[in-house]
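The other protein chains are all here in position, but one chain of the complex has been omitted.
Let's turn to chain A:
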Amino acid sequence: MNQNAIEVKGLVKSFGKAAILKGVNLTVPSGTIFALLGPNGAGKTTLIHILSTLTKLDEGSVKVAGFDVESEQKEVKRSISLTGQFAAVDELLTGAENLRMMCRLSGLSTDDANSRTRELLRQFDLEDAADKRAKAYSGGMRRRLDLAISLVTHRPVLFLDEPTTGLDTISRRTLWEMILGLKQQGITVFLTTQYLEEADELADEIAVIHGGRIVASGTADELKSRVGGEVIELRNSQDELIGTYPTSGGLADVRQVLNSAAHAFHPDTKITIRKPSMDDVFLALTSTATKEASIS
């Protein structure tokens, strides 16, 4: 088995005059979960479409499961599965029919298709809804069906484009558990997300994409430390933000902040300690990226 499930070198892509990807490099080791984190319009979907053979690349080289996405498309297609941004299930078919159809299209015989369908319905907790039309499914059920469809046959590499966007918290957690379960089966998962929390929860490694470039990569903890530690926020009785202080979160550090705050602010002032949010990461990383760009 290849050591790296995905290798991207110097990837450039533009649509007409709009440059979408401006030289992306990344490597995803086999059997890991990789999260591509970025705001809307950063190039996440374009990148995932190039990796999954849907879109041509302009420059650079991309290998998926050891195969070149330009010259070995058929081999790539046999090694991957893509779950797009919008749950692409057939609404007029039932959950079981959706799965059976995709099993047949993946080359399984009718009997194998039936038994695989039953397994997947059980694995993704859809047995009760198996004979209901997908149109009647909730958002979480649709996503689960979508994920199950991606797994009808074993594919070493799975692409998930914003798998939990628009889901409620419980459905999101359920889906996270299922995605973590895929890693246990040895599947490499490449997912895009707008949520730091999601990347934090799932990914072995995270890359932040902004304006067509990877501006930072590393583990969740590494990224957070680049953004800085926790922040103490002070709010007045009208709940307006009146002060923020960076902190390590340790007792001595917090006490020092509070001591100085006690002199300056009203005793009713409310205090919260906040972890860096997605906004903080973006503001920190994208502003440095802009600076670097303006220097070079």
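Quick notes on this one:
The rule we apply is simple: a contact is a pair of C-beta atoms (placed from the backbone, for glycine too) under 8 Å apart; a residue touches a chain by one contact, two chains touch by 3 or more; residues count from 1.
Just so it is clear, contacts and distances are computed from a predicted model.
Chain not shown in the complex: UniProt lists it as "Transport permease protein", one of "3-isopropylmalate dehydratase small subunit", "Beta-lysine 5,6-aminomutase beta subunit", "Transport permease protein" or "PepSY domain-containing protein".
Annotation: of A:Gln3, A:Ser115 or A:Ser225, A:Ser115 touches the absent chain (contact as defined above).
When the omitted chain is restored, the residue from A:Glu97, A:Glu197, A:Glu233 or A:Asp280 that touches it is A:Glu97. Looking at A:Lys9, A:Arg133 or A:Lys275, the residue that reaches the missing chain in the full complex is A:Arg133. Residues 15, 49, 52-56, 74, 77-90, 92-93, 97, 101, 104-108, 112, 115-116, 119, 123, 133, 149, 151-155 are the ones on chain A that touch the missing chain.
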